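Only a single protein chain was left out; the remaining protein chains are all shown in position.
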Amino acid sequence: MTSRRVFLSGALTVVAMLGGAAVCQAADDYRTMPWDKVVEAAKAEGEMTFYAWWGEEFWRTAAKDFEGKYGIKVNVVTGDRPANIGKVVAEASSATGTIDALLVGGVELKSLLDAKALYGPLVGVIPDSDKLDAKLSKVQEGYATGGYLVPVYRNQTGFVYDPEKVPNPPQSWADFTAWLDANPGQFAFNDPSKGGSGQAFVQAAIVNVLGDEERYAGDTELDEKKVADWGKVWDWFNANQDKFTITASNNDSLDRVNQGEVMMAAAWDDDTSVSLAKGTLFKRAKLYIPALGMPGGGDSLGIPANALHKAAAMLFVAYLVQADVQKQLNATIGSYLARTDITGENALIPEEQRQKNGRAWIPGAYKGYFIQQFVSEVLQK
Amino acid sequence: MTEAVMTLPQARRSRLSFGQFLALLIIALLVIWTAVPLFMAVMWSLVNPDDPWSPPAVLPPSLSLAQWEYVFTYSEIAKAVTTSFLLAPIVTLLSFVLALPTAYAIGRFSFPGKEALRILILLPVVMPAMVIAMFLSRVFYGLGLSQTFLGLVIGHTLLAMPYMLRILATAFEAIPQDVIDAARNLGAGRLALVRHVLVPMVLPGLFAGAVFTFITSLEEFNLTFVIGTPTFQTIPTVLFDYLGYHFVRTNAAVVSIILMVPSVALLFIAERFLKTEYLSSAFGKL
Partner (left out) sequence: MNDMQPGRITLLLLIIPGAGFIFLFLSAAILMTFLQSIGLYSLVGESHLTASYWLSLMDKTFFDSFFFSLKVGVGSAFGTLLFAYPLALFLRRRRFGARTIGSIIKIPLFVPALVAAFLILNVLAFNGVLNNVLLWIGIIDRPMRMLNDTFGWNVLIIQVWKNLPFQLLIIASVLETIQTDIEDAARNLGANPLRVIFHIVLPLSAPGILIAVVLVFILTFGDYAITRVAGPVYPSSLSVLMYTDAFTLQQWGIAACIGMVVIVASLAFVAIYARAARMIQGMGR
């Protein structure tokens, strides 16, 4: 009697394990499942955790609406930007992680891709992901994303200024340097290691001082020959040091404009939009992209490979790229839509200006390099 | 002779009023020195989103609670307040339990190495917090305590317990031996001694120690930032976020006030118990 029971329970266990493994196998591959099954699985999971570093007004609203629609609870965490990425990379080696989806952008995404920390590919699997910006869906910061990152919004840098003090904002690089000479100390940009708008300005300087914008395109590694003449750029910065005000963050630059300390600053379109809405920037402020060109790109969503609630995460990603939610994103935080088939109404910068003067980001390898170089060649001198 | 008698009271009168005048001047300056920064923070927290505060306005043109609404609706503050106010009492209790026997020993006995011990206890307070935080976090990472609540409790206790210990030790030290001798002579056993002599005499010190430990835990930043974030946020880490990469002056103002209120409130409530002796024993004496 007992031995039969033991045998039976043993057999059952083996069957359960095999069956469980089979179920696990099938359950794991949300990437190949029909979408309605993914939705079912997501509802069964019931909850998930999402990490971002800014834009909490939108993520929290979207999370609430998402919960109302699907009954899945989303725990939104807005943390320190490098700490978020650091956490995913640190957890990458464990079997399970605590983050189910996160906002990804900037040079840091390379460490995520290298660590193979992401689940995917998601582009092509998530509904409507084909309607997202084609370039960003494939390559970001000069690195091929393999479809692991789903673009969620695009953004653009430019110069924000006080029209009462700057009646004719400069357009070309020559205009700009002339304006700088006439208004020393009235232009602000942040330390590039502390924010993207500062990085944008440094890139614009590199491209305009040296010319030959195209030389870096397509590189995934730093080519020493191509940066050999960068000394000229640092010399330019050092020669003009007292004409700039270097600030501590994206929003710090905006704050200086608001307080009247500077007349013009490098800024993100979405940050400017949020500041205007919040009352931390005077309403008359204007943003434009000068003809000298300022870069823009976008940020995306990723799902860690060891996420516990992958189906829910995928559903949330799908939700965030839906047309009406994208419009809501644009209305709340002012970012440009990642979708190319619809346009948002909240746009500080007219479309033709975006097309004409917006530039792509320099490949990540060079960006990382110039951030370091700026600190050692300009800040330390 | 009469002249000297006549001038003396006058001289004393004018010296008094000069001292009084100086005292009033100092009070005025101190009020400005302390209150104006606080007032400006309150103003920034009340900026109306439709009416930005920029020059030439010296004060916000109109006020609104929108910034407070924003922080409570969209930021991490609700979770942070919960975490902070969950940590602080636990840390205070743990600190008390750990500190009590040691404080008793230091307060009532003399033994070799006592001086070194007192310095050891002072170290967590004076050693640079970020160094301790970063490398303790590596230790915790190895022990699996990184990003855990227990790790935070241990870290906070390490930094807050010294206050409890030093203040309790001073309190124990202050109990006059003759009171204990008298009680013993009257036949009090150990338990009675503790209940009726030691505890009542140490209670004010215990209260002061608890206040300091509680506030230290609430305000602790470096360790929580390195070991706890992004999984755990406390009010100081939320404030740091709004002061650094994601700088938003109005949000920072709101969170600053949220962080300050319990601390300053505790200060005023405990004013009666916080004799100078307790405060200086926390730092000044060996």
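Each chain gets a letter, A and B, in the order it is written, and its residues are counted from 1.
Note that a residue touches a chain if its C-beta (ideal position, glycine included) is under 8 Å from a C-beta of that chain, and two chains touch if they have at least 3 such contacts.
For clarity, every value in this text was computed on a predicted model and none was experimentally measured.
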item	value
Hidden-chain contact residue, picked from the options B:26, B:150 or B:199	B:26
Touch with the omitted chain, as defined above, among B:65, B:119 or B:150	B:119
Chain not shown: contacting residue from B:80, B:208 or B:253	B:253
Where the unshown chain meets chain B, residue by residue	19-20, 22-24, 26-27, 30-31, 33-34, 36-38, 40-41, 44, 53-55, 57-58, 97-106, 108-111, 115, 117, 119-124, 126-132, 134-136, 138-139, 141-142, 154-155, 157-158, 161-162, 165, 173, 177, 180, 215, 218-219, 221-222, 236, 239-240, 243-244, 249, 252-253, 256, 259-260, 263-264, 266-268, 271, 276-277, 279-280, 283-286
Residues from chain A at the interface with the omitted partner, ascending	82-83, 86, 185, 191, 193, 245-248, 256, 258-261, 375-376, 379-380
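Here is the rule we go by: only the chains that are shown with their structure count from here on.
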item	value
Where chain A and chain B are represented by their mean Cα positions, the distance between them in whole Å	39
Contact footprint of chain B on chain A as seen in their complex	51, 53-54, 56-57, 60, 77-81, 83-84, 87, 98, 194-195, 248-252, 255, 258-260, 277-283
In the complex with chain A, residue positions of chain B that touch it	47-55, 66-67, 70, 73-76, 147, 225, 229-231, 233, 237, 240-241, 244-250
